[in-house]
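Not every chain is included here, but those present sit where they belong.
Each chain carries a letter (A and B) given by its place in the written order, and its residues are counted from 1.
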């Protein structure tokens, strides 16, 4: 038997942005709200410190539609032809990041920023790209990363060191 | 060729709530954002005056997940066994209205309220139930409404008159 509690979550509140990238994502998906099962949607709240970014990432199972509640953001995604599409958003502006594509947001205003976004999956998943590549467990082979970034083991070790 | 403009909308702003129900829904769906085509998601902003309601309605093609940004709302939906599930939401609380079910929100706070909601369709559609039944064009047969509401023509005419 379901009850109202299965469709309720009391926690889409301000997140702590005191971290390496200056942003925080708080999720309201099927992990928090069991009633979302099979319903194909979820929400997040994103907080951005001054100079913060929500770094390039992908959602393997969802499109995202974001509305800016406060502040000013540079937002963008890269399409499958490597074209970069971006806009500077003000309060009340909306932007769409199509399913599976690399995208990010950067706080370009003078104060903190806040956004709400809908995602087209009850369990969208996220891969923060640099973290996935340079701090996977176990690590990816050095040779793969070096060749992918057209660099060498020194550069790869340098970046990997930053994620330890 | 697509451009960033196809994924952008600058209008999820405060709506005018000076109407019969004291609420206003502003949409950001495929009609405003052509890039949403086939992507299965959209957003709305809902404004509520003091004592305002977003009256009982259905979205024929979408589940809705709502987060309250300001104020206090009584929210609820009726399931297919006629059980009414409701909660009083405070700022930051989230509630889900499953696909196709009757639901509403009522401002139960002392000031205006604001919510953002994601919907699991690029074109969710909406039927405000009382309006659809009593102000359809052309009107529904009196006999159908009278029998459905277990009333008579007088009651039906009275309500229909309010929608003219």
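Simple rule for what comes next: a contact is a pair of C-beta atoms (placed from the backbone, for glycine too) under 8 Å apart; a residue touches a chain by one contact, two chains touch by 3 or more.
Everything numeric here is computed off the predicted structure, so don't read it as measured data.
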item: With 2 copies placed, total copies in this complex; value: 6
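The definition used in the following text is that only the chains that are shown with their structure count from here on.
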item: Whole-Å gap between the CA centroids of chain A and chain B; value: 29
item: Complex contact set, residues of chain B against chain A; value: 2-4, 7-13, 28, 33, 35-36, 39-43, 45, 62-65, 67, 69, 76-77, 79, 85-87, 90, 92-99, 116-120
